[in-house]
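Removed: one protein chain of the complex. Kept in place: all other protein chains.
And now, chain A:
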Amino acid sequence: MNSGLFLGLSPLLVVSLGGLLLMVAEAFSKRRVDETSDDRDAGPSSELSLGTAVTLLAGAVFAAAIWFVGPEKLEGASSVAPWVIVDRFTLFFSFVLCLGGALAALLAGGYLPEHRLDRGEFYPLIIFSTVGAMILASAGDLLSLFLGLETMSLGVYAMVGFRRASLRSTEAAVKYFLLGSFAAALLLYGGALLYGATGHTDLAGIREAIANMQPGKGSNFALVITAAVLIIVGLAFKVSAVPFHMWTPDAYEGAPTPTTTYMAVAVKCAAFATMLRVLIGAFGEGGLESWAAGWPPVVALLAVLTMTVANLVAGQQESVKRMLAYSSIAHAGYVLVGVVATMRAGGDAQGSVMFYLLTYTVSTVGAFGALILMGSRGAEAVSYEDLAGVGKRHPAAGFAFSLFLLSLAGVPPTAGFFGKLYIVKASIGAGLYPLAIILLLNSVISAYYYLRVMVYMYMREPAPGAPIAKPMRSGYVATALVVAGVLVLVLGLWPTTSLQIAVEAALATR
């Protein structure tokens, strides 16, 4: 019980406390709008959106501050380990998760009033879900890992079904809930078997027990393998890797777009964080990390399937939102390539994975944000036709969307290019040439559907008689886009500093 402990946990505490305060403030606030109101500024969003963004950014600032102080210098912060581990890995992910959550909250501040969904519950949900995501990223024990996973997921389930009057939104929520709880059950089952086999629930203890195991001779090695498979499947559900991605397009499409943004960035990043912790922290020894008898070939297979299937299907979508959902699946595939590379290339590969997640976060928030910006009340932009000619009529909005799409496609001056470059470099460094080649081929395929959006925006005119898209006006959405845009360019022009930070963060887990 000392100041080091509180400072070490301050990102979590600040965000939780802010969430509690905002929740009460929302309940006591007189700001209410009914569904028929035309006043976009009368609802709770006009205050809560900013409050949520500030709370989450405060969490990010605290994480950055502890980074500069040095988490290893904080006496007492280790007293909560292994349930919550305060190291540079945790701080890096806390920062990324808070950033993603804050930008999604700003997008909600514009989107919810615009589409008559202005109810204040959204903002506490996004904060508490981020708290869960941060616990997930810092968990060094299967119990706190599961707690974080459920805290994160519960908030998101509610956020997916936020458009209560819409059947699609409800369907998306039920689908996500059922498959999400199924995945959680698999993970829990894997954790139980692992505990049975090793007698430990903390990842370091599991690693040690596995390292001391002799395969074959009546040991629990078969149980460990079964547990590893169950845990990998459970996590693959959460990062939406093919063939466990079935829920993703429907859930992403049915959910309100700010929720989709949040799921695509924060939930996915937290799931990858815990995947790195479990695969390296628990399954990093005793032959499990080898190509011959471990998880790398399994994850590699998932990566190849995920990239290829997602990119092929994404090209056939007629809805831009659904296309972006498949694009986020494809990006999970690229990250999985990097995860495989960590087995041989070590900290550098893991750093490239984490840098990729950062670039992916800012690009995806931007792309969904631009899609939000293109729609207005009663006319949400979803299909390619909706975007016809927007680039000429509204150059700023068109430019923003193009920038983020180019980043997702991996075109040089943007962050996405260096994200992909480092993943490819890591996989070549690990000798995984086929994976690197498949990644590059997929990257080429993905350019087709990203550029298709730009073709519609700049080279097509709306069909005669078709409704003409009018971008919405919202300072919040514009702010989120500017922040994401600046980050995309900064990470693209000066990638080395952030990469070094990511590698340093990665080394904390090894």
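Quick note on the criterion: a contact is a pair of C-beta atoms (placed from the backbone, for glycine too) under 8 Å apart; a residue touches a chain by one contact, two chains touch by 3 or more; residues count from 1.
As a working rule, contacts and distances are computed from a predicted model.
Trainee: There's a gap in the complex where one chain should be. From "cysteine desulfurase", "propane 2-monooxygenase", "FtsW/RodA/SpoVE family cell cycle protein" or "NADH-quinone oxidoreductase subunit A", what does UniProt name that chain?
Mentor: "NADH-quinone oxidoreductase subunit A"
Trainee: Of the residues A:Leu7, A:Met23 or A:Ala303, I need the one that contacts the missing chain.
Mentor: If we include the chain that is not displayed, A:Met23 is the one touching it.
Trainee: So that we can see where the missing chain sits, which residues of chain A does it touch?
Mentor: Its contact residues with the unshown chain are 1, 20, 23-24, 27-28.
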